[in-house]
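Structure provided below as C-alpha cells; questions to follow.
Here the complex is missing a single protein chain, while all its other protein chains stay put.
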Amino acid sequence: MTPFLQENVVFREVYCFLGGNEGNASWCGGDGLLPGGFEWAAYFAAGFVIMFILVNAALLGAAVFVWSERRLLARFQARRGPNRWGPWGIFQPIADLLKLIIKEDIVPNAADRLAFTLVPIIMLMALLLSLAVMPFARNTYLVNLNVGILYIIAVSSMSTIAIFMAGWSSANKYAMFGAMRGVAMLISYEIPLVLSLVGVVLIVGSMSLVSVVEAQTVPFLLVQPLGALVFMLGISAELNRTPFDILEAESEIIAGYHTEYSGIKFALIQAAEMAGVLAASGFLATIFMGGWSGPFWSGQLGAFWFLVKLAGFVMLFIWIRATFPRLRIDQIMAFAWKFLLPLALINFLVTAVQVYFFGFYQGDVPGELTRNELWIMAAINIPVALIAIGIFGRFSREKVRVPEPVFQNIAPSPRTMEVD
Amino acid sequence: MAIRTEPVTINIGPQHPSTHGVLRLRVTFDGEVIVDVEPVFGYLHRGSEKLAEERNYVQVLTLTDRLDYVASMTNNQAYCIAVEKMLGVEAPLRGQYLRVLAAELQRAASHLVATGFLLQDLGALATPLMYCFRFREKILDLFEMLCGARITVSYMRPGGVFSDAPPDFWPALDDLMQEAPHLIQELEQLLMKNEIVLVRTKNVGVLSAESAIASSVSGPVLRASGVAWDWRKMDPYDIYDRLEFDVPVGERGDNYDRFRVRIEEVKQSLRIVEQCRDEIHPGPVRADVDAEAIDLVLERRGEAEKPLAEGPVRAELPFVLRPPAGAEAYGRVEAPKGELAFYLVSDGSIAPYRCKIRSPSLINLTVLRELLVGWKLADMIVTLGSIDINMGEVDR
Amino acid sequence: MYGFGLAKGLMVTLKNFIRPPFTIQYPEERIPQHPRFRGEEFAWYEERCTGCASCAKYCPLGIIKIVTSEGGRSPQEGGHYDIDVFDIDIGRCMFCGLCVEACPYDALFMGSGFERGRYERQDLVITVDELREAVKKPSTWFRPQLEDSGYDPHKDSALDWRAVGREKWEWHQREKAGARIKFRPARVGDKTQEGDGEARS
Partner (left out) sequence: MTRAVQGEELAGYVRQKFPDAVCQWKGESLWIEPSDLREVAEFLRDEPDLDFKFLNSVSAVDYVQYFEVVYHLTSLEHNHSAVVKTRLYSREAPTAQSVVAVWPGADFQEREIYDLMGVSFEGHPNLKRIMLWEGFPGHPQRRDFEDVVTY
C-alpha cells in the first residue's frame, strides 16, 4: 500500500516513525514502532497529525486575520483599533472567541434545527477541504491533485449551499433576503471565476496547483492580467467582501444569512469567512504570483515567500474593504454578466490563440512555454486587458459621469429694519 | 412564463442599523423590489410640545436642544427668534453674529454627519463616517469653548446668546478654518467621483420640484430638486442679509444631488463663518430692554418700585419672560434639515400657551413613499439617508 | 478611463493609513476640556447660599431639592437659613446650567466631571454632605468673573468662597458704578461700531 500522501514531508516522517515493518521499505529508511500489519494505524495517525496541523493553522490564521483586519481597518479609518489585550491587542480574537463560546447558543423556535446546526459545519468544511491542494512551500501540500483548480472551484461552491441553508432554516426574513441574494450572486460569479482560470490552465497544461507554481517563470499576474482581475473580483464576490458584500450588508439586512446565529455557531461562521479570505489570498498568490517561488532560496524560504504574497493579497482585500461602498444586487449581477464574463472570454480566446501560436502541444508530451514566450504573452496581454476594460467600461459611461455643481446666487431680499 | 411571487412584509426598524434612530418602516417587498412603505413613528415621542407648556420661556430652550440633537444650535436659534418676535426684542449685533457663526458651524457639522451616514448606508464601512466625524469633532470642540457642551448646547437665549465667546475661541476657529478645506477636499476625493457611489446614487430616488413643493419638503432635499429656496436668502433672519453666500442647487433631485448639495453647503457655511469671523465687532451679546418692561412685570406682581435712576434705565432681558397675552409668532430658520419653525402662542403667562414645532424631518418624510416604491431594498436605505432625518425631531 | 475615482479613494485611505490616528486612548489620554465645560461635580459654596431655591425653581426638570430651616440667630446677628437638604439628582440632570444662571449669589457652579457611573440610581444623587466636602473647582460657565481672572478648573487649585464672587470682578464694579447704564444697545443697521476696541475682542 502506498498512500497517496507520501510526497508530504510531515506525513512521511510520521508514517515512517510509526509505520509497520512491511510495505514501507521502499520509501522509509527502516522499521517503525508498530509491528507488522498495523500500517493502517500509522496511516491514520499520520493523517490525523497533518489534518490537526492544517485545521488549527487555518483557524489560528483566521484569528490572526480577524485581529489584523480590525487593526488595519482602524488605521485606514484614522482610528486605533483593539489594543487592550496583549501587545497591540493581539489577543483580541481570543477574547472574542471566549466571549462567543460562553454565550448562549440560541436556536430560534421556528428554525429547522438540523439545517440550522449543520450550516457552520458545512461552511468550515468547504473551506478546509479547499486547503488540501494548496502548496504552502516546495513539497509541502496535503495532496497534489491533477485536477486541483477544478477541485478548488467545486469545493468552495459548497459554501453557497451552506448560505442558503442558513437563510432558509433561520426562519428570518432578513436571513432569507441574504440567502437569496447569496445564491443569485454566487452562482453568477462562478462562471467568470472558472473562465478566468482557463487561461492559466491552458498555459500550464495541467490543473495541478503544484505544476501551476512550477510553470510560473513569469508571474501569471503579468501574463494573465485580465484573468487575474476577473479572478480577484470574482473571488471577492465569492467571499462576500466589499464591494460585493450584499449577503451580509449590515446597513440593509442586519447581518444577512447569519442574523440568527449566536455563540459558537456564529464564531464558526465567522472563522470560515475569515479563513476563506486567507485561502483565497493563498490561491491568488499561488495561481497568479508564483506561490512559494521567490526571487531567491525558493526551496528553503518557500513558506516565507508564500506568506509574503498571501499577506499582500490580504492587505489588498482589507484596503478595498476600508475604501469602497457596496454595489446593489442588480448592479452586481450586471457586473458579472456584462463585464466580467466578456473579459474572461476575451482572456480565454486571446490565451488560446497565443498558446496555439507558440506551438504548445508539440509531439506527444505537453511542453512548457519558455520564459521568453511568457514575456511576449505578457506584452500582448496587458494592452489587450486595458483595451478590453476600456471598451466594456464605456457601457457604464453615462452612469458614472460626474455632473458639475450648480449654484444659484439668489440676491438677498432687502430687509426692512426699523432703526430707532 | 409568469413567475408567481408573493409579497413579503418586513418591519425595518425600530432597531435597525440604518434607520437613523428608531424609525420603523413597514415595507412590503416583491423580491427585492419595494411595493409599499409605511413609516411608523413615535418610538422617541417625548411630548416636547406639551412639556413646553409647563416651562418658562428660557427653560423651553433646553428642550429644543433635544429635538434635532445633531443640530442643536439651529434649534436654539429658531426658538429664540420666535420668542424675540413675540417680545418685540432684537438681539444686539454681536449676539447675532455669534448666533450665525454658531449656526453655520452647526450646519457644517450636521451635513457632515448626514454625508457620513449616507455613505455608511451605502456600505462604505465607516471610513467616510470616521473622516466626517473627525471634522465634526473639531467643530464640537469649538462649541465646547462657546458654551461648555458639545451636543446639547443651550447656547442661545431669547435676545442674543448667553455669553460672549471666550478669548481662546478665536484662535481655535482660525485653526479650524485653515484645516477645513483640506478635510473637505479629502472627503470629496474619496467620494465625489467614486464610481460605486455614482452608480448607486445617480438617478435613484428622483424627487421632482413640483412634488417637493407640494409635499412641503424643505432644506437641502428641496434645493436638490432644483428649487432655489433658502430661508436665509428669502427671509433673512439675524444678519444673513449682510453675508455673501451661494445656494447650491441640484439638477434632478436624485440621491447624488442631495448628497452633493450638502457637501457644497458645508463649503458655503465655512465661507459664512469666515465672514462672521472677520466682520464681528465688540459689543453686548444679549439684548437690553427698557426698564419699563421690567416695571410692567413688577407691576403685575404688585411690586412696582420707583425707577432707580433718572432717565431711561436699561437692564438685561430678565430670566422670566412674559410676552403680552394673545401674542403669537412663527419663528423659522433654515436648519440643516430644512425649515425649522416654532409657532408660539402666549397667554401672558411665563410659559408658552402653545409651542408647535414645525420639524423638517417629519415633513420631509412625506415624500418617502413616493421616492421608494419601485426601487430596491438597498436603495431604500440610501434614499432614507439622503433625506437626512433625525428621529429626535421626527417624534419630538 | 474608468476606475480613477476608485483609485483616488484608495489613495486617500492610504494617506490616512500612514497618518497618526485622531482618536485618543480614553482613560489614559483625555481631550482637553475647556474651562467652560458643563459637567457634574457641582461646586456649591454654602457660605454664599441663602437657600432661596432659585436654582430649584429654574431647573427645567425639577431635580434640585432644597430644604432649609431657620438658623438659631436673628438676621441682625448675622444669622441665615441653614441648608438641611441640597440634593441634585444627577441621574436626571441634563447639564443645561440654568440653575447656575439663576443663582443670584454666585453660590452654585457647574463642575467639570463627567464620569459618574454608578450601579444604583440613588447613588446618582449628590447630597448636601457630598457637596460640602467636594473639592470645589468651579467651571467658568456663566461666571465671567472667573473667566476674566483666567481660572482653569483643570489646572488650578480649588477656589475658596471669597474668590469666586462677582463682587471681586472689576467689570461688574464698573457696571455697578453706572458704566453700563449709559450704553446704547447695538441694533442691526448701526454702522458706527467700527473703531471702538479691536475687532472680535
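Letters A, B and C mark the chains as written, and numbering starts fresh at 1 in each.
Simple rule for what comes next: contacts are C-beta pairs under 8 Å (C-beta built on N, C-alpha and C of every residue); 3 or more make two chains touch, one makes a residue touch a chain.
Values in this document were obtained by computation on a predicted structure and should not be read as measured data.
Asks: In the whole complex, not just what's shown, which of B:79, B:155, B:169 or B:229 touches the removed chain?
Replies: Result: among the candidates, B:229 touches the missing chain.
Asks: If the hidden chain were put back, which of B:49, B:137 or B:251 would touch it?
Replies: Checking the options B:49, B:137 or B:251, the one contacting the hidden chain is B:49.
Asks: Need a quick check: the contact residues on subunit B for the chain that isn't drawn.
Replies: These residues touch the chain not displayed: 41-42, 45, 47, 49-50, 211, 213-217, 227, 229, 234-236, 330, 332, 339, 341, 343, 345, 353-354, 356, 358, 362-363, 365-366, 395-396.
In this text, only the chains that are shown with their structure count from here on.
Asks: Using the mean of all protein Cα atoms as the middle point, what chain has its own Cα mean nearest that point?
Replies: The most central chain here turns out to be B.
Asks: Suppose each chain is reduced to the average of its Cα coordinates; what separation in Å results between subunit A and subunit C?
Replies: Roughly 57 Å separates the two chain centres.
Asks: Where the CA atoms of subunit A average out and where those of subunit B average out, how many Å apart are those spots?
Replies: That gives a centre separation of 46 Å.
Asks: Between subunit B and subunit C, what's the gap in Å when you average each chain's C-alpha atoms?
Replies: Computed value for the inter-centroid distance: 25 Å.
Asks: Listing for subunit C: what residues touch at least two other chains?
Replies: Counting only residues that touch two or more other chains, subunit C contributes 2-3, 5-6, 9, 12-13, 16, 22, 187-188, 190.
Asks: At least two partner chains per residue is the criterion; list those residues in subunit A.
Replies: Expected reply: 76-79, 322-324, 396, 400, 415.
Asks: Quick one: which bits of subunit A touch subunit C in the complex? Just the residue numbers, please.
Replies: 72, 74-80, 83, 319-320, 322-324, 389-390, 393, 396-397, 400, 415, 417, 419-420
Asks: Using the touch rule from the top, collect the residues of subunit B that touch subunit A in their complex.
Replies: 8, 10, 16-18, 31-32, 119-127, 130-131, 134, 190, 192-200, 202-203, 228, 230, 233-236, 240-241, 246-251, 256-257, 260, 264, 376-379, 381
Asks: Hey, which residues of subunit C end up touching subunit A in the complex?
Replies: It comes out as residues 1-3, 5-6, 9-10, 12-14, 16-17, 19, 21-23, 25, 187-190.
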